[in-house]
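With one protein chain held back, the other chains of the complex are shown just where they sit.
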Amino acid sequence: MSIREVAVADEAGLLGRIYRSIFRVRPVPQTELERSQAVASNFFFHIHSAKVYEETLKFKKTLGLGLFSLFTFVVLVITGILLMFYYVPAPEQAYQRMLDLRGVVSFGTFLRNMHRWGAHAMVGLVILHMMRVYLTGAHKAPRELNWVIGVVLLLLTLFLSFTGYLLPWDQLAYWAIMVGTSIASYAPVVGDQIRFFLLGDDDVGREALLRFYVLHVVVLPAVLSALIGLHFWRIRKDGGLARPSTDE
Amino acid sequence: MNARPQNAEAPAHERFPLKPGKTYGLMCVVPTRTENTGSAAEKQVQSWPAALSRELLLFLVTVVALGLVSYFFNAPLEEPASALHPPNPAKAPWYFLGLQEMVSYSAFWGGIGIPGILVGLAMAAPYLERKRGGEGVWFHHSRSGANWTFLTLMTTLGILTLIGTLFRGENWALIVPW
Partner (left out) sequence: MSDHDSKAAPKGRREFLTLLSGSALTVAGLATAGASLVYLRPRVTYGPPSRLSVGKPELYGSGSQVALPEAKMVIRRQGNKVAAISTVCTHLGCTVNPSETGFDCPCHGSTYDERGEVTGGPAPKALAWYRCTLAPNGEIVVDKHQVVAADTFLEIQS
(Lines give C-alpha, C1' and ligand atoms only; values in the text may rest on other atoms or scores of the structure.)
Protein backbone atom coordinates (compact mmCIF):
# COMPACT_ATOMS: atom_id res chain seq x y z
CA MET A 1 0.00 0.00 0.00
CA SER A 2 1.27 3.43 -0.81
CA ILE A 3 1.43 6.21 1.77
CA ARG A 4 -1.60 7.88 0.23
CA GLU A 5 -3.70 4.74 0.44
CA VAL A 6 -2.87 4.25 4.11
CA ALA A 7 -4.07 7.78 4.69
CA VAL A 8 -7.33 7.05 2.91
CA ALA A 9 -7.79 3.92 5.00
CA ASP A 10 -7.25 5.81 8.25
CA GLU A 11 -9.74 8.46 7.23
CA ALA A 12 -12.35 5.86 6.37
CA GLY A 13 -12.95 4.59 9.88
CA LEU A 14 -13.66 0.98 10.88
CA LEU A 15 -15.68 -0.09 7.83
CA GLY A 16 -13.12 1.46 5.55
CA ARG A 17 -10.34 -0.33 7.37
CA ILE A 18 -12.15 -3.66 7.01
CA TYR A 19 -12.63 -2.97 3.32
CA ARG A 20 -8.95 -2.11 2.99
CA SER A 21 -7.96 -5.32 4.73
CA ILE A 22 -9.66 -7.26 1.95
CA PHE A 23 -9.22 -5.10 -1.13
CA ARG A 24 -6.22 -2.93 -1.74
CA VAL A 25 -7.88 -0.55 -4.16
CA ARG A 26 -11.08 1.47 -4.34
CA PRO A 27 -14.11 -0.33 -5.81
CA VAL A 28 -13.65 1.53 -9.05
CA PRO A 29 -9.96 2.23 -9.54
CA GLN A 30 -9.25 5.70 -10.86
CA THR A 31 -5.59 5.88 -11.74
CA GLU A 32 -3.32 3.72 -13.85
CA LEU A 33 -1.55 2.59 -10.68
CA GLU A 34 -4.81 1.57 -9.03
CA ARG A 35 -5.91 -0.31 -12.12
CA SER A 36 -2.68 -2.28 -12.15
CA GLN A 37 -3.04 -3.02 -8.47
CA ALA A 38 -6.66 -4.07 -8.96
CA VAL A 39 -5.38 -6.93 -11.10
CA ALA A 40 -2.09 -7.68 -9.38
CA SER A 41 -3.41 -7.72 -5.82
CA ASN A 42 -6.52 -9.82 -6.44
CA PHE A 43 -6.16 -13.58 -6.15
CA PHE A 44 -8.74 -14.26 -8.84
CA PHE A 45 -7.59 -11.60 -11.28
CA HIS A 46 -3.84 -11.91 -10.96
CA ILE A 47 -3.74 -14.68 -13.54
CA HIS A 48 -3.91 -11.69 -15.88
CA SER A 49 -0.97 -9.48 -16.56
CA ALA A 50 -1.58 -5.85 -15.55
CA LYS A 51 -1.74 -4.88 -19.19
CA VAL A 52 -2.81 -6.70 -22.32
CA TYR A 53 -2.25 -6.05 -26.00
CA GLU A 54 -5.21 -4.20 -27.40
CA GLU A 55 -4.95 -6.19 -30.64
CA THR A 56 -5.72 -9.48 -28.87
CA LEU A 57 -8.85 -8.15 -27.19
CA LYS A 58 -10.73 -7.86 -30.47
CA PHE A 59 -13.61 -10.32 -30.50
CA LYS A 60 -13.00 -11.41 -34.06
CA LYS A 61 -9.48 -12.57 -33.10
CA THR A 62 -10.60 -15.33 -30.72
CA LEU A 63 -14.40 -15.33 -31.11
CA GLY A 64 -14.25 -15.69 -27.31
CA LEU A 65 -14.27 -19.44 -27.75
CA GLY A 66 -11.70 -20.30 -25.07
CA LEU A 67 -13.56 -18.18 -22.54
CA PHE A 68 -16.92 -19.63 -23.58
CA SER A 69 -15.41 -23.10 -22.99
CA LEU A 70 -14.15 -22.04 -19.56
CA PHE A 71 -17.42 -20.44 -18.47
CA THR A 72 -19.42 -23.44 -19.67
CA PHE A 73 -17.12 -25.58 -17.55
CA VAL A 74 -17.77 -23.30 -14.57
CA VAL A 75 -21.53 -23.64 -15.07
CA LEU A 76 -21.11 -27.42 -15.32
CA VAL A 77 -19.15 -27.59 -12.07
CA ILE A 78 -21.77 -25.59 -10.21
CA THR A 79 -24.81 -27.43 -11.58
CA GLY A 80 -22.97 -30.74 -11.24
CA ILE A 81 -22.26 -30.22 -7.55
CA LEU A 82 -25.91 -29.35 -7.01
CA LEU A 83 -27.06 -32.50 -8.82
CA MET A 84 -24.72 -34.59 -6.65
CA PHE A 85 -26.87 -33.80 -3.61
CA TYR A 86 -29.65 -35.97 -5.03
CA TYR A 87 -27.89 -38.51 -7.24
CA VAL A 88 -27.00 -42.07 -6.13
CA PRO A 89 -24.57 -44.05 -8.32
CA ALA A 90 -26.20 -47.47 -8.00
CA PRO A 91 -28.20 -49.33 -10.67
CA GLU A 92 -31.29 -49.71 -8.45
CA GLN A 93 -31.48 -46.02 -7.63
CA ALA A 94 -29.86 -43.95 -10.36
CA TYR A 95 -32.83 -43.95 -12.74
CA GLN A 96 -35.34 -43.30 -9.95
CA ARG A 97 -33.26 -40.31 -8.89
CA MET A 98 -33.52 -38.95 -12.42
CA LEU A 99 -37.30 -39.23 -12.19
CA ASP A 100 -37.19 -37.51 -8.80
CA LEU A 101 -35.13 -34.66 -10.21
CA ARG A 102 -37.87 -34.18 -12.77
CA GLY A 103 -40.76 -34.72 -10.42
CA VAL A 104 -40.07 -33.62 -6.87
CA VAL A 105 -36.80 -31.71 -6.60
CA SER A 106 -37.21 -27.94 -6.80
CA PHE A 107 -35.51 -26.66 -9.96
CA GLY A 108 -34.38 -30.26 -10.58
CA THR A 109 -35.42 -30.33 -14.23
CA PHE A 110 -33.80 -26.98 -14.89
CA LEU A 111 -30.51 -27.95 -13.26
CA ARG A 112 -30.40 -31.28 -15.07
CA ASN A 113 -31.17 -29.55 -18.38
CA MET A 114 -28.44 -27.02 -17.79
CA HIS A 115 -25.91 -29.72 -16.92
CA ARG A 116 -26.84 -31.86 -19.88
CA TRP A 117 -26.96 -29.13 -22.53
CA GLY A 118 -23.87 -27.52 -21.03
CA ALA A 119 -21.94 -30.77 -21.43
CA HIS A 120 -22.86 -31.02 -25.10
CA ALA A 121 -22.08 -27.34 -25.61
CA MET A 122 -18.67 -27.63 -23.98
CA VAL A 123 -17.56 -30.41 -26.32
CA GLY A 124 -18.60 -28.31 -29.30
CA LEU A 125 -17.04 -25.10 -27.97
CA VAL A 126 -13.70 -26.75 -27.21
CA ILE A 127 -13.56 -28.20 -30.72
CA LEU A 128 -14.38 -24.80 -32.22
CA HIS A 129 -11.75 -23.16 -29.98
CA MET A 130 -9.17 -25.62 -31.27
CA MET A 131 -10.14 -24.79 -34.85
CA ARG A 132 -9.79 -21.06 -34.26
CA VAL A 133 -6.35 -21.56 -32.67
CA TYR A 134 -5.13 -23.56 -35.65
CA LEU A 135 -6.65 -21.34 -38.31
CA THR A 136 -5.04 -18.25 -36.74
CA GLY A 137 -1.67 -20.02 -36.55
CA ALA A 138 -1.63 -19.57 -32.77
CA HIS A 139 -0.30 -23.08 -32.15
CA LYS A 140 3.15 -22.36 -33.56
CA ALA A 141 6.32 -21.54 -31.62
CA PRO A 142 6.52 -20.46 -28.85
CA ARG A 143 3.02 -21.82 -28.09
CA GLU A 144 3.63 -25.48 -29.03
CA LEU A 145 3.33 -26.76 -25.49
CA ASN A 146 0.10 -24.89 -24.86
CA TRP A 147 -1.36 -26.50 -27.99
CA VAL A 148 -0.35 -29.93 -26.72
CA ILE A 149 -1.92 -29.14 -23.34
CA GLY A 150 -4.97 -28.12 -25.36
CA VAL A 151 -5.15 -31.48 -27.14
CA VAL A 152 -5.09 -33.18 -23.73
CA LEU A 153 -7.84 -30.79 -22.57
CA LEU A 154 -9.95 -31.82 -25.56
CA LEU A 155 -9.50 -35.53 -24.82
CA LEU A 156 -10.33 -34.95 -21.15
CA THR A 157 -13.42 -32.97 -22.10
CA LEU A 158 -14.62 -35.82 -24.32
CA PHE A 159 -13.99 -38.39 -21.61
CA LEU A 160 -15.63 -36.24 -18.95
CA SER A 161 -18.73 -35.92 -21.09
CA PHE A 162 -18.71 -39.63 -21.91
CA THR A 163 -18.47 -40.74 -18.26
CA GLY A 164 -21.38 -38.47 -17.39
CA TYR A 165 -23.48 -39.99 -20.17
CA LEU A 166 -23.85 -43.27 -18.26
CA LEU A 167 -25.09 -41.80 -15.00
CA PRO A 168 -28.85 -41.45 -15.79
CA TRP A 169 -28.89 -45.25 -16.28
CA ASP A 170 -31.53 -45.16 -18.97
CA GLN A 171 -31.50 -47.07 -22.25
CA LEU A 172 -29.70 -44.21 -24.02
CA ALA A 173 -26.96 -44.20 -21.37
CA TYR A 174 -26.52 -47.93 -21.07
CA TRP A 175 -26.22 -48.73 -24.76
CA ALA A 176 -24.14 -45.68 -25.60
CA ILE A 177 -21.56 -46.79 -23.04
CA MET A 178 -21.83 -50.39 -24.25
CA VAL A 179 -21.07 -49.22 -27.79
CA GLY A 180 -18.42 -46.66 -26.76
CA THR A 181 -16.41 -49.00 -24.56
CA SER A 182 -16.63 -51.73 -27.18
CA ILE A 183 -14.81 -49.40 -29.57
CA ALA A 184 -11.97 -49.31 -27.00
CA SER A 185 -11.78 -53.09 -27.03
CA TYR A 186 -10.69 -53.04 -30.69
CA ALA A 187 -7.20 -52.05 -29.52
CA PRO A 188 -4.85 -54.89 -30.40
CA VAL A 189 -3.80 -57.34 -27.68
CA VAL A 190 -4.86 -55.23 -24.68
CA GLY A 191 -8.25 -54.17 -26.01
CA ASP A 192 -10.35 -56.43 -23.81
CA GLN A 193 -8.14 -55.64 -20.82
CA ILE A 194 -8.70 -51.92 -21.33
CA ARG A 195 -12.45 -52.41 -21.48
CA PHE A 196 -12.41 -54.61 -18.38
CA PHE A 197 -10.33 -52.01 -16.57
CA LEU A 198 -12.69 -49.20 -17.56
CA LEU A 199 -15.86 -51.08 -16.68
CA GLY A 200 -14.48 -52.92 -13.65
CA ASP A 201 -16.26 -55.99 -15.00
CA ASP A 202 -16.86 -57.86 -18.24
CA ASP A 203 -19.97 -55.87 -18.95
CA VAL A 204 -21.62 -52.54 -18.24
CA GLY A 205 -23.09 -52.87 -14.75
CA ARG A 206 -22.80 -51.85 -11.11
CA GLU A 207 -19.02 -51.50 -11.18
CA ALA A 208 -19.04 -49.47 -14.39
CA LEU A 209 -21.58 -47.05 -12.95
CA LEU A 210 -19.50 -46.53 -9.81
CA ARG A 211 -16.26 -46.12 -11.76
CA PHE A 212 -17.73 -43.68 -14.22
CA TYR A 213 -19.25 -41.74 -11.33
CA VAL A 214 -15.93 -41.36 -9.51
CA LEU A 215 -14.16 -40.37 -12.72
CA HIS A 216 -16.95 -37.98 -13.62
CA VAL A 217 -17.33 -36.09 -10.35
CA VAL A 218 -13.79 -36.15 -8.93
CA VAL A 219 -10.90 -37.36 -11.02
CA LEU A 220 -11.56 -35.79 -14.41
CA PRO A 221 -12.83 -32.39 -13.18
CA ALA A 222 -9.81 -32.09 -10.88
CA VAL A 223 -7.33 -32.93 -13.63
CA LEU A 224 -9.17 -30.69 -16.08
CA SER A 225 -9.14 -27.74 -13.64
CA ALA A 226 -5.43 -28.13 -12.98
CA LEU A 227 -4.63 -28.28 -16.69
CA ILE A 228 -6.84 -25.28 -17.44
CA GLY A 229 -4.79 -23.36 -14.86
CA LEU A 230 -1.59 -24.48 -16.58
CA HIS A 231 -3.11 -23.53 -19.96
CA PHE A 232 -3.78 -19.95 -18.79
CA TRP A 233 -0.42 -19.59 -17.09
CA ARG A 234 1.27 -20.62 -20.31
CA ILE A 235 -0.65 -17.99 -22.27
CA ARG A 236 1.08 -15.34 -20.15
CA LYS A 237 4.46 -17.03 -20.26
CA ASP A 238 4.23 -17.33 -24.05
CA GLY A 239 3.85 -13.56 -24.27
CA GLY A 240 0.10 -13.15 -24.40
CA LEU A 241 -2.19 -14.29 -27.15
CA ALA A 242 -0.82 -14.70 -30.65
CA ARG A 243 -0.81 -11.52 -32.70
CA PRO A 244 0.87 -10.42 -35.90
CA SER A 245 4.49 -9.51 -35.43
CA THR A 246 5.00 -5.76 -35.79
CA ASP A 247 8.36 -5.82 -37.51
CA GLU A 248 7.09 -7.12 -40.82
CA MET B 1 10.98 9.45 -3.98
CA ASN B 2 14.08 11.54 -3.55
CA ALA B 3 16.55 8.88 -4.57
CA ARG B 4 17.74 10.51 -7.75
CA PRO B 5 20.19 8.48 -9.79
CA GLN B 6 23.62 9.78 -8.70
CA ASN B 7 25.54 7.98 -11.33
CA ALA B 8 23.61 6.75 -14.33
CA GLU B 9 26.43 4.38 -15.30
CA ALA B 10 26.32 2.43 -12.01
CA PRO B 11 24.30 -0.82 -11.85
CA ALA B 12 20.74 -0.49 -10.62
CA HIS B 13 21.28 -2.07 -7.21
CA GLU B 14 23.99 0.55 -6.48
CA ARG B 15 21.90 3.45 -7.63
CA PHE B 16 18.90 2.22 -5.59
CA PRO B 17 20.37 0.21 -2.71
CA LEU B 18 17.71 -1.96 -1.06
CA LYS B 19 17.43 -1.23 2.66
CA PRO B 20 17.20 -4.32 4.83
CA GLY B 21 14.13 -4.45 7.06
CA LYS B 22 11.95 -2.67 4.53
CA THR B 23 9.42 -4.24 2.20
CA TYR B 24 9.25 -3.11 -1.37
CA GLY B 25 6.25 -3.16 -3.66
CA LEU B 26 4.85 -1.70 -6.84
CA MET B 27 4.78 2.07 -6.15
CA CYS B 28 3.94 3.70 -9.41
CA VAL B 29 3.44 3.00 -13.05
CA VAL B 30 5.10 5.50 -15.34
CA PRO B 31 2.65 6.35 -18.11
CA THR B 32 5.01 6.12 -21.03
CA ARG B 33 5.68 3.91 -24.01
CA THR B 34 8.18 1.17 -23.47
CA GLU B 35 10.54 0.58 -26.31
CA ASN B 36 10.33 -2.85 -27.93
CA THR B 37 13.65 -3.35 -29.61
CA GLY B 38 13.35 -4.69 -33.12
CA SER B 39 9.65 -4.04 -33.51
CA ALA B 40 7.30 -1.14 -33.50
CA ALA B 41 5.58 -0.38 -30.20
CA GLU B 42 2.34 -2.32 -29.66
CA LYS B 43 -0.60 -0.70 -27.99
CA GLN B 44 -1.28 -2.12 -24.54
CA VAL B 45 -4.27 -1.39 -22.36
CA GLN B 46 -4.99 -2.01 -18.69
CA SER B 47 -6.47 -5.46 -18.03
CA TRP B 48 -8.81 -3.69 -15.67
CA PRO B 49 -11.22 -2.77 -17.09
CA ALA B 50 -10.49 -3.62 -20.72
CA ALA B 51 -10.09 -7.41 -20.44
CA LEU B 52 -12.07 -8.05 -17.27
CA SER B 53 -15.19 -6.27 -18.47
CA ARG B 54 -15.18 -8.27 -21.69
CA GLU B 55 -14.77 -11.49 -19.73
CA LEU B 56 -17.70 -10.61 -17.48
CA LEU B 57 -19.80 -9.97 -20.58
CA LEU B 58 -18.91 -13.35 -22.09
CA PHE B 59 -19.72 -15.02 -18.78
CA LEU B 60 -23.16 -13.42 -18.74
CA VAL B 61 -23.76 -14.44 -22.35
CA THR B 62 -22.81 -18.05 -21.48
CA VAL B 63 -25.11 -18.22 -18.46
CA VAL B 64 -28.04 -16.56 -20.21
CA ALA B 65 -27.71 -18.73 -23.31
CA LEU B 66 -27.47 -21.98 -21.34
CA GLY B 67 -30.30 -20.81 -19.10
CA LEU B 68 -32.59 -20.07 -22.02
CA VAL B 69 -31.90 -23.38 -23.74
CA SER B 70 -32.48 -25.23 -20.45
CA TYR B 71 -35.72 -23.38 -19.86
CA PHE B 72 -37.19 -24.30 -23.21
CA PHE B 73 -35.77 -27.76 -23.92
CA ASN B 74 -35.83 -30.74 -21.60
CA ALA B 75 -32.96 -33.20 -21.43
CA PRO B 76 -33.90 -36.63 -22.75
CA LEU B 77 -34.64 -39.52 -20.42
CA GLU B 78 -35.57 -42.87 -21.94
CA GLU B 79 -36.77 -46.13 -20.42
CA PRO B 80 -34.66 -47.53 -17.57
CA ALA B 81 -31.54 -49.38 -18.70
CA SER B 82 -32.09 -53.00 -19.66
CA ALA B 83 -29.41 -55.38 -20.83
CA LEU B 84 -32.12 -57.51 -22.45
CA HIS B 85 -33.46 -54.92 -24.85
CA PRO B 86 -30.83 -53.50 -27.17
CA PRO B 87 -32.22 -50.58 -29.18
CA ASN B 88 -31.98 -50.49 -32.94
CA PRO B 89 -29.77 -48.71 -33.75
CA ALA B 90 -27.60 -48.35 -30.62
CA LYS B 91 -25.57 -45.17 -30.82
CA ALA B 92 -22.66 -43.72 -28.87
CA PRO B 93 -22.85 -40.02 -27.85
CA TRP B 94 -22.76 -37.75 -30.91
CA TYR B 95 -19.07 -36.82 -30.54
CA PHE B 96 -18.12 -40.50 -30.94
CA LEU B 97 -20.49 -41.18 -33.84
CA GLY B 98 -17.77 -40.29 -36.36
CA LEU B 99 -15.75 -43.09 -34.79
CA GLN B 100 -18.72 -45.44 -34.76
CA GLU B 101 -19.30 -44.67 -38.43
CA MET B 102 -15.67 -45.51 -39.22
CA VAL B 103 -15.88 -48.66 -37.07
CA SER B 104 -18.63 -49.92 -39.34
CA TYR B 105 -16.13 -49.85 -42.24
CA SER B 106 -13.14 -51.26 -40.38
CA ALA B 107 -13.09 -52.28 -36.74
CA PHE B 108 -9.44 -51.67 -35.92
CA TRP B 109 -8.71 -48.77 -38.25
CA GLY B 110 -11.96 -46.96 -37.55
CA GLY B 111 -11.93 -47.39 -33.80
CA ILE B 112 -8.25 -47.29 -32.88
CA GLY B 113 -5.89 -46.78 -35.82
CA ILE B 114 -7.20 -43.60 -37.42
CA PRO B 115 -8.19 -41.87 -34.15
CA GLY B 116 -4.74 -42.67 -32.74
CA ILE B 117 -3.01 -41.25 -35.79
CA LEU B 118 -5.19 -38.13 -35.68
CA VAL B 119 -4.38 -37.47 -32.01
CA GLY B 120 -0.69 -38.06 -32.72
CA LEU B 121 -0.80 -35.67 -35.68
CA ALA B 122 -2.59 -33.05 -33.59
CA MET B 123 0.07 -33.25 -30.88
CA ALA B 124 2.87 -33.07 -33.42
CA ALA B 125 1.33 -30.29 -35.55
CA PRO B 126 3.08 -27.28 -33.95
CA TYR B 127 6.44 -29.06 -34.12
CA LEU B 128 5.98 -30.06 -37.75
CA GLU B 129 5.01 -26.59 -38.93
CA ARG B 130 8.33 -24.81 -38.48
CA LYS B 131 7.95 -21.83 -40.80
CA ARG B 132 7.32 -18.68 -38.79
CA GLY B 133 4.77 -16.04 -39.73
CA GLY B 134 1.03 -15.71 -39.90
CA GLU B 135 0.50 -15.88 -36.14
CA GLY B 136 -2.70 -14.30 -34.91
CA VAL B 137 -4.14 -13.78 -38.41
CA TRP B 138 -7.11 -15.75 -39.72
CA PHE B 139 -6.30 -17.82 -42.82
CA HIS B 140 -2.91 -16.18 -43.38
CA HIS B 141 -1.89 -16.75 -47.01
CA SER B 142 1.52 -18.14 -46.03
CA ARG B 143 -0.20 -20.98 -44.13
CA SER B 144 -2.86 -21.90 -46.68
CA GLY B 145 -1.46 -25.42 -47.18
CA ALA B 146 -1.61 -26.25 -43.48
CA ASN B 147 -5.03 -24.64 -43.09
CA TRP B 148 -6.52 -26.56 -46.01
CA THR B 149 -5.17 -29.86 -44.72
CA PHE B 150 -6.59 -29.13 -41.28
CA LEU B 151 -9.95 -28.01 -42.62
CA THR B 152 -10.22 -31.05 -44.88
CA LEU B 153 -9.59 -33.39 -41.95
CA MET B 154 -12.04 -31.57 -39.69
CA THR B 155 -14.72 -31.45 -42.39
CA THR B 156 -14.31 -35.16 -43.08
CA LEU B 157 -14.70 -35.92 -39.37
CA GLY B 158 -17.68 -33.57 -39.25
CA ILE B 159 -19.38 -35.26 -42.19
CA LEU B 160 -18.77 -38.74 -40.73
CA THR B 161 -20.24 -37.55 -37.41
CA LEU B 162 -23.23 -36.10 -39.23
CA ILE B 163 -23.83 -39.32 -41.15
CA GLY B 164 -23.57 -41.36 -37.96
CA THR B 165 -25.90 -39.02 -36.08
CA LEU B 166 -28.63 -38.29 -38.60
CA PHE B 167 -28.38 -40.63 -41.55
CA ARG B 168 -28.11 -44.01 -39.83
CA GLY B 169 -31.27 -45.82 -38.87
CA GLU B 170 -32.39 -49.35 -38.17
CA ASN B 171 -29.71 -51.97 -38.81
CA TRP B 172 -27.27 -49.09 -39.35
CA ALA B 173 -28.76 -48.66 -42.81
CA LEU B 174 -28.49 -45.28 -44.51
CA ILE B 175 -31.71 -43.34 -44.04
CA VAL B 176 -33.02 -39.89 -44.79
CA PRO B 177 -34.00 -38.27 -41.49
CA TRP B 178 -36.82 -36.13 -42.93
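We just call them A and B in the order they show up, numbering each chain from 1.
Here, a residue touches a chain if its C-beta (ideal position, glycine included) is under 8 Å from a C-beta of that chain, and two chains touch if they have at least 3 such contacts.
Computed from a predicted structure; not experimentally measured.
Participant: Among A:79, A:146, A:161 or A:182, choose the residue that contacts the chain missing from this document, as touch is defined above.
Facilitator: Counting the whole complex, the residue in contact with the absent chain is A:182.
Participant: With the missing chain put back, one of A:17, A:58, A:206 or A:236 would touch it. Which one?
Facilitator: Missing-chain contact among the listed residues: A:206.
Participant: Suppose we count only contacts with the excluded chain; which residues of subunit B make the list?
Facilitator: Subunit B touches the missing chain through residues 83-84, 86-90, 100, 103-105, 107-108, 170-173.
Participant: Which parts of subunit A are in contact with the chain that was left out?
Facilitator: With respect to the unshown chain, the touching residues of subunit A are 175, 178-179, 181-183, 186, 196-197, 200-203, 205-207.
Basically, only the chains that are shown with their structure count from here on.
Participant: Which of the residues in subunit B come into contact with subunit A in the complex?
Facilitator: Against subunit A, the touching part of subunit B is residues 25-29, 31, 36, 38-52, 54-55, 58-59, 61-63, 66-67, 69-71, 73-83, 85-87, 90-96, 99-100, 103, 107-108, 111-112, 119, 122-123, 125-127, 129-130, 132-140, 143, 146-147, 150-151, 154.
Participant: For subunit A, which residues count as touching subunit B in their complex?
Facilitator: Spelled out, the residues of subunit A in touch with subunit B are 1-2, 29, 32-33, 35-40, 45, 48-57, 59-61, 64, 67-68, 71-72, 74-75, 91, 95, 98-99, 102, 109-110, 112-118, 120-121, 123, 131, 134-141, 143-144, 147-148, 151, 155, 158, 161-162, 165, 168-176, 178-180, 183-184, 186-188, 191, 203-204, 241-248.
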